[in-house]
Structures are given as C-alpha cells and as structure tokens.
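A protein chain is absent from this complex, but the other protein chains hold their places.
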Amino acid sequence: MNAPLRLGMVGGGQGAFIGGVHRIAARLDGQWQLVAGALSSDPLRALASADELGLDSSRSYASWQEMARREAARPDGIDAVAIVTPNHLHAPVATAFLEAGIDVICDKPLATSQADARALQALAQRRERLLCLTHTYSGYAMVRQARAMVEAGELGVLRLIQVEYAQDWLAEPIELTGQKQAAWRCDPALAGPAGALGDIGTHAYHLASFVSGLQAESVCAELSSLVPGRRLDDHVQVMLRFPDGVRGLLWASQVATGCENALRLRVYGSRASLEFAQEQPNELLFTPLGGATQRLTRGRVGSAEAQAATRIPAGHPEGYLEAFAQLYRDAAEHIRARREGRAVAPTSRWLTTAADGVAGLAFVEAVLASHRAGSAWTPLQQEGATP
Amino acid sequence: MNAPLRLGMVGGGQGAFIGGVHRIAARLDGQWQLVAGALSSDPLRALASADELGLDSSRSYASWQEMARREAARPDGIDAVAIVTPNHLHAPVATAFLEAGIDVICDKPLATSQADARALQALAQRRERLLCLTHTYSGYAMVRQARAMVEAGELGVLRLIQVEYAQDWLAEPIELTGQKQAAWRCDPALAGPAGALGDIGTHAYHLASFVSGLQAESVCAELSSLVPGRRLDDHVQVMLRFPDGVRGLLWASQVATGCENALRLRVYGSRASLEFAQEQPNELLFTPLGGATQRLTRGRVGSAEAQAATRIPAGHPEGYLEAFAQLYRDAAEHIRARREGRAVAPTSRWLTTAADGVAGLAFVEAVLASHRAGSAWTPLQQEGATP
Amino acid sequence: MNAPLRLGMVGGGQGAFIGGVHRIAARLDGQWQLVAGALSSDPLRALASADELGLDSSRSYASWQEMARREAARPDGIDAVAIVTPNHLHAPVATAFLEAGIDVICDKPLATSQADARALQALAQRRERLLCLTHTYSGYAMVRQARAMVEAGELGVLRLIQVEYAQDWLAEPIELTGQKQAAWRCDPALAGPAGALGDIGTHAYHLASFVSGLQAESVCAELSSLVPGRRLDDHVQVMLRFPDGVRGLLWASQVATGCENALRLRVYGSRASLEFAQEQPNELLFTPLGGATQRLTRGRVGSAEAQAATRIPAGHPEGYLEAFAQLYRDAAEHIRARREGRAVAPTSRWLTTAADGVAGLAFVEAVLASHRAGSAWTPLQQEGATP
Partner (left out) sequence: MNAPLRLGMVGGGQGAFIGGVHRIAARLDGQWQLVAGALSSDPLRALASADELGLDSSRSYASWQEMARREAARPDGIDAVAIVTPNHLHAPVATAFLEAGIDVICDKPLATSQADARALQALAQRRERLLCLTHTYSGYAMVRQARAMVEAGELGVLRLIQVEYAQDWLAEPIELTGQKQAAWRCDPALAGPAGALGDIGTHAYHLASFVSGLQAESVCAELSSLVPGRRLDDHVQVMLRFPDGVRGLLWASQVATGCENALRLRVYGSRASLEFAQEQPNELLFTPLGGATQRLTRGRVGSAEAQAATRIPAGHPEGYLEAFAQLYRDAAEHIRARREGRAVAPTSRWLTTAADGVAGLAFVEAVLASHRAGSAWTPLQQEGATP
C-alpha cells in the first residue's frame, strides 16, 4: 500500500494562518502524515501547538536546526519538511534541511533575494532533493487545463497576457491599528522593499508564466502607495514584454475596494483566448476566433493533467468536499459534547438527523402516491419531523 | 488535545465512489481517523481495500455484523461508523451498530421506507446515539447563512420556495450499456419505485426544508420517463403546499441536457429573497424588496453558523484547499518516484520548483528597478529559469 | 422609396404607459408614421395628447368608431391601427377596424375570452387583414435564434420546457393605495378572473410556445394569492403536458421579491439545450450533450431570422441605440433651452462637448509621444478641458 509520507513542519504554531492551510492540504489526499515540528520560536507555544496537533512530544523541537539534525538521523525521520515561517527564514531553513538530505516544500517566496534563491536552487540540484513552492493557484484543475491547452497550441500564437490580482484588505491603514498581518507586510524592515508586489504581484506573475509558459523579458513599472502614509507599495502596475513580441499587463492592488481575492488571467492568441478567474475556479472560458465563448468545467472536459487534479465529478464544485467535511466535523462535535456532558456548540447544531431521513422518505412516498393518483394533491405523513 | 475520533466504515471498497468522498471529508479537518472497516462483501476485495487504506488487517472485517460486535467489545473500538453501502443495507447496518452502542453516520437515504426510517429514528433515540445523514449540501457555509437569515426573519414572512436539481448524465439510456451507476439506479428491483425522485429529488427537498425550516404538507406530482424505454422516472415535477399558505415548486431531472449538477434554491419572503446555486457555493444572492441584489460571499459576511463552516478567507473559494492539496500530492509523487527510481507521473510534472521561485524574485527585482528609474523599461535577470 | 406606413392609435393618451412604447417602437425603424388617433375616451385629454404628439387636429378623433369610419374613407387613411386600450376594448375596437378593412396591431390579450378571440381570428381571415399581437419577447433576435435552432433540429427531440416569469411589483398590497396599474389588475371586475396568469403567465406561455413550436395539450395548475387580501392570483404554477410526451413547468409570480422582469426559458432536447433570460437578451446559452456551454451572442452568430432582427454589431447590446438616442435628446434640449432663454435641464447637462473632443486628442497625442520616447512618462497638454 501507499503508506502516507512523513511530514515535518517549521513554523505554523498557534495563531498562524498559513500553517493550518498547509496541514489541511497535506492531509486531504491521505498522502502525508504530520509527525514532527518546530512550530514556534517560542518554546512554550511550540509545545502547546505540537500537543494540539497530536505530535509526539519527542518530535516537537525547540529549533529548526535541531529538528533538521535529529530527523535526518532517525530511521523513521521525516520524508519532507514544510516551511511556513516568516519570509526571511525561508532560505536558511530550506538550506538546513536540504543539507540534511530532506525534501523541502516551502511557502512562497523561496527567499528574499534572487541571489539567495539561485543559491538554494543550486543546492537542491546538488543534493538531488525536491525544493518546491506552494504557488497554490497552479494547483487548480482548470489552471492546469489552461496550461495544457496553451501547450497543445489551441490558442495559436500567443499575443497578449492580462493578469490582475485585486484585494481590498489594505484599503484602510490597518497597519497602524495593530493588525498583525498588515503590520509586518507594510513595514519595509520586515517585508523588504516590495509590498503588494511581493505579496500578491508574484502570485499574479507566476500564474501568467505558468499558463503561458513564458517569462517576461523586461518590464516598465510603477508602484504606488495609495493609502496616505503607507510605507510600502499597495498598488502595482506593470507593462510587460514577453519573448516573440508577446505583450502583457499586470496589476496587483491591495486597496481595490470591493475586491476580495480577485486573481484573474486572460491569455489571447491568434486563434483563441482563455480566461480564468480564481474566484470561480471550476470553470475556464475559451473563445475561438469568430466562435462562441465556451464554458469549460472541471470534470466534464479536460486534459489528463486537469483530470488528475480533480477529485469529484463535474458540477460538484471544489468546495463540495469541504461541505461534506463539515458534516463530519459536526458529527464529531455532537459525539464529543455528549461524552463531555455539555451542550453542542450552536454552530454545529444543524446536523442532518434521522428526522430529516424520515421527512425525505415521507416526501418520496407522497410524490409517488400523488403521481399514481393522476397528480392528485396528497398529504405527507409526518409526525414530528423537524427540518 | 483533541485526538481524532476513531471511524469505521461499512462499504466503500475499491471501485466505489462515495466511500472515497467520505474518507476525504472525514480526514480534512483532522477530526477523524479511519481505523476499521467492512469495506466489501467480497472478502478479497475487503482485504485489498483495507490494505490500500492502511487499515490494520485485524480490523478489516469480513462482515458488518462481526465488525459491530467486535468493535463494540474493544476498549479502543470505533467512535462511529460511516455507512456507504447500497441503499437497501442502510437500515440493517445502522440498526446493528446502534444496537451495539456505536454512533452512526449514514449516507442518504436513511432507509428504503418511511416505516423503516421511523424505526431507526426511534432506536437511535432509545439508545441515545447519534444517527446522522450526509445531506452534503447542508454543509455549505452559504446554505447555513441562508438558513440563519431565514431564522432571523430577514426575509419577512415566507411565501414561495423554488427548488430545482438538474443533471444530464441519464440523458441517454446508458443503463443499457452496462454503466454500473446507471444500471442499478434505473432498475426498480434494485432502486425501488423512485428513480430521479429518490436519487436527487430528495436532496432538493432536503435543501428546501433545511433553509426554509418548513416541511411540505401536501404535494401534487408527476413523474416522467423521458428517455424511451427507461423503467424509472428520470424527471420529477412537484407542486408543494407548505404550512401557512407558502407555495412551492420542485423539479428534478437527470435528463436535462447540458446540466451537470445544477441544484438551485430560491426562497421569496414578504421582505426579501435568497438564491443559492450549488455550482457557485461561495455566494448567496440576497435581494430586499425595492433594493439592489447583494452578493453575499463566504467569509466576508455571515452568521456564526456560516463562519463556523468556513476554513479560509473570503475570495479564496472552497476549492482553494484542493488546489493546495494538489501541490502536496504532486510533491509526494515526486518523492516517491525518485525513491522508486521511476519517472514522475506526467500529471504531476507541473510542480512549482525553485526555478519559479527564482523567476518570481527576478520579476520583483526588475519591477523595483523600473519603478526607481521612473518606469524605464528594465530587463529581467534570468538564467535558465523555466516556467 | 419605402415611404413610412401611416399608423393610427386607439388609446395611449397622456398618462398611459404602453402607448408610448408602441410609438417609439413604430418610429424606431422609420417604417411607420403616426398620423391619427383616438387617444382617450376623455375628449379634452384626447386633444391634448394629439397635440403633444404633433397629430393634425382633424385626425384626432373623439371615438374609435368615428376614427375607423372616417379613416377608412380617406384616400390617405391609416394603413394600420395600434390598439393600446384597456383589455376589454381590444375585441370591439379590433372588430371595428377589421370591418373597415384596416390592418390591426393589438396589444395583448387579443380578447377577454377564447370565444371572442376565435371570432376575431375568423373575421381577420375573412377580411384578409392583418391581426397581430405585440408579444414583445418574440421580437428579440436571440429568441428568434432559439426558434430557428429548434426548427433546425439542433436540440434533437424536445423533452422538457421550463419557463418562468418572476416580478415583484405586487409584493405589497399596493392596489389598496391607489396605484392605478395595480388597482385594475387586482380587481376581478376590471381584469377578469385571471390576475398574474393573464398579465404575465400568458407571456411566459407564448414564449415557450414560440420557441418550442408546441402548444400544451393539458395543464395541472394552482393559482395563489400570496399577499393577504388580494382578490386575484398573484402567483401561478402549472405543470404542462405537451404533445409527444414533452413535459413542462410554468410559473409566473408578481410577488417574487427581488425580481424585476425575470422571464426565463429553458428548453431541453435529447441532443442539446437552450436557455434565454429576458434580462440578458443579447445572449443565448446553448449546451450540447457532453459538451461545454456556449454563449451565443446577437450579431456574431445566428440564423437569418436572428440577423434580420438585429440592427447593430455583436458586442453592442441592444440598448446601444437608446444610449445613442440619449445624446440626440440631450442635444435637442440644449438647443431648445438656448432658444427659449432658459437653463438646460440638469438631467441633460452631461452632453459630450468640444472640450471632450479636445481632451481626447490631447490623450492620443500624449500616448503617441510617450510611445515614441520609449514609454517615457509624458504630460498631457490641456488647457481648461473639463470632463
């Protein structure tokens, strides 16, 4: 059988956001099991976090240096490490684990400078270890479908790439109010010289490159700080020149009021165009020259690569799995509450119960009876069923 | 800490579909661990399935009867069983586990008759055990938001409920071609007297009841078999009378050409209306009388119940987690392939690599340089970066 | 040349709504010229209305009986009459003009009973005169495209017709507040026994019949008055049986809170389906079995019939003409205001002026200059240009 691989994690302790996302993602397909961690630079928080996640206390480390050393030495050591620390630690942590011969899955960015990134790339090649980045958007089935279509030449010769990434969570100067996510991202000392550019502009650029298969040759750019007093760019606009005369625009903004996470890519070729909007990830719009726009949907059509990145049939949006998981989460809460002799959390009270099962069958039986009676109005038999 | 609860599964062996969905759902939040199973009535397949899932062979049972008995006797026995067998076994299996004092999570329908369902309901009450159904659609955050808004009176007095569930996978007589899913669903001997009605009509009805808080009082219905020769209904249309003069329509079809899984609910009240479409589960449309339609989005606004059913911020659609998981799946494949000395599966070849990390930083540095030079065109430094 | 035909109008005087729509429609293509009218049963209002419309006073009649008689006698008498009176007068007025040998364009319904309608139909046939109804929705290019596609067999064998017409303007009992449009429509004495059924249900039914080419064989229906105290139906739901086993649903509501004029048709066949939503009339969704949904747009693709019903290219929505007309309306207001020595109406103040023309050229010239200078930032030359 395919036993799960053993995963370690650096960063991602209590209070962190992206660590939790990595853990769900690692767990979802049953391919990974979290077994070790250096979850926080604060030893107490590291222990508490490890306990909450059910890690063996002997594999909750006080430092990532120690973790790399000791896990490399164990016969059942981790197969890979996930790095979810603040950005400036990505390179040193990745270096330590690669040197220890351990594969690395790193949150983006790979490093804080191109020079450091190139050094890491060389190290991984030398040690023959995996060094990969979680540019999430390239994991969508329809993004892979887009790339497959570009590779297959379905767009003809590429001409134009438009990519945009609009958010609004920095539309007010919340970095002054102590909001932690905002505070470090708007502080040049912590985030480096790139604000929105580094935070989301790089995602937009990666998506454009991933789908088109092209890297820009040169850029003409302007950064702005549209919120008065902000110390880093919160709006980026860039004109791009790709090889062979392909032209592009990229804009990314964290002050585009009303936008949640509006990452959107359009690629125009001589024969057809593609459009992908991250907020509707189950579809890809394809328009051949002179023809009607086609809405390609995840699961119904697609390349082998797109099919391999989908788990459920067409029409069941990604998200169906989370809805399903919610029922399991609610059931767990009901069982725990009963055992602990306490009330169920109000937010889990809407479990689908046996009463619903009864009501459903009452409905079916009444419909069948009405139909058999030539569509006569037919009452449902239901005693005390509650929705 | 919250150790995961122990889950057993009846049904869901190799080749089954919904069992896999249950397993992902159970795993996603880290609340459940699959430890036992009677995965198939075929002993060999049961064992192979258990092995593939990493179950201890001593807890792979040849029958669900044995499983109920022995798990109930173990000190570390399962906390709950998930029933994913063919429909006619739901009631006997659930009965066995409830009798053994084990909580039950059952795929829908609860039973094949209302009488059986009521008996199960009573048994669960008597034994004080959980008996819940996986009506998935009620797990969506925005469905819970809809219910919370109805309960809070934001729609005023309810007047009208429109629910529809349109698919097209039975638009041709594929039950004659040996397609397994179709064959049993179109055979009255296996599926009972209700075709599309039982398969998806019940989901539509549950969704309408869940959100409105209402059960129908009576129905006026017509079933049709629109594909020539089909032996069960593939199209259902029902007029409904709910309490207090509320009126409704329900239609469900498995021959609505062009529809994938188009479950859609609209509820109209005296003050406002709501609309939910399952294929766009991250949004809920709300229109107050005389006002503009508002697009409520998961994560940005919402009741406590909706917030509790969401895992990631607004604008990151449910599905973001699957995209993320895809990267972890690809990384696992890369590591396994290297260790096994084989090529990476082509469908996993698009991992985001260090080269992408380098390219991203090359982009950032060029943008910063262009900006500092008054938006001068600035080349990217990139040596061998490949998308 | 094609001189415009001469049009007379019965009804449609000051304060009426639909008369104005008929006049715009008649004028838009330059095919008709309004030359005579019996615009109101109130002689003073008839005269004032005729004057406002620029009719020769000798052709403003005090009664439609007189108008039919005298226009039939004139050598330059009207070519056709448009009937826009209250419903109960449609049949007698149409009868009078048909008897006088004059073609009739009648607002719907043709009569208040099927018997009267059949009599009129027979009369028109006998007199060999045109008797047509303004079921507006059949005039949309994409509705005609839909019909052409059904006729051409592109949907295969029809199976299912879903039509709905949802409004909300009667969601409150405004008939009690003196709202005129509501008062007569909700009064059985004036509107007859059908409320929403006659007002909009008939439009829905006509659209379904027009596109499918089918008339229902039988119906199973329920009418409701969902607003307490309302004396006629404000909600209609109907199950329909069409020939050859085709099934359908029709619902029409004037209390569907949040709906403006949501007429929507879906037709499902064995090979493909079509969807048309009146509020997006420039597009038609077409989905072949197993394929992607295609968005067919007015002007880009289409049958001869659809092309003949379009005036402007693809991407210029119907409505472009109204936007264009607005500029002419504003220009007229500016000229009239100047001549009358008064201020321009505030709502016409946003005329596009010479300053805009100057600004546009300043933009063009600056862009050309920037481009020629290698994308250097280049100021616009503009002195006093105001948007």
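Read from first to last, the chains carry the letters A, B and C; within each, the first residue is number 1.
As a convention for this text, a contact is a pair of C-beta atoms (placed from the backbone, for glycine too) under 8 Å apart; a residue touches a chain by one contact, two chains touch by 3 or more.
Not measured: the values here are computed from a predicted model.
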Here the chain that is not shown touches A, B, C
With the missing chain put back, one of B:271, B:300 or B:336 would touch it. Which one? B:300
Touch criterion as defined above, residue of A:149, A:232, A:256 or A:354 at the omitted chain: A:256
So which of C:40, C:85, C:162 or C:212 would be touching the chain we can't see? C:212
Please pick, from C:96, C:238 or C:255, the residue that touches the omitted chain in the full complex. C:238
Take the complete complex as the reference. Which residues in chain B touch the chain that isn't displayed? 220, 239, 286, 290-297, 300-301, 375
Touching residues (missing chain, whole complex) on chain A: 155, 159-160, 162, 168, 171-172, 220, 222, 224, 226, 235, 237, 239, 245, 247, 249, 251, 253, 255-259, 266, 268-273, 287-289, 293, 374-377
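Basically, only the chains that are shown with their structure count from here on.
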Looking at chain A with chain B, do both copies bring the same residues to the contact (over half shared) or different ones? same
Going by average Cα coordinates, which chain is farthest removed from chain C? A
Distance in whole angstrom between the CA centres of chain A and chain C is 48
So, what's the distance in Å between the C-alpha centres of chain C and chain B? 44
Note: chain B sits from chain A at a C-alpha centroid distance in Å of 20
For chain B, what residues touch not just one other chain but two or more? 220, 222, 259, 375-377
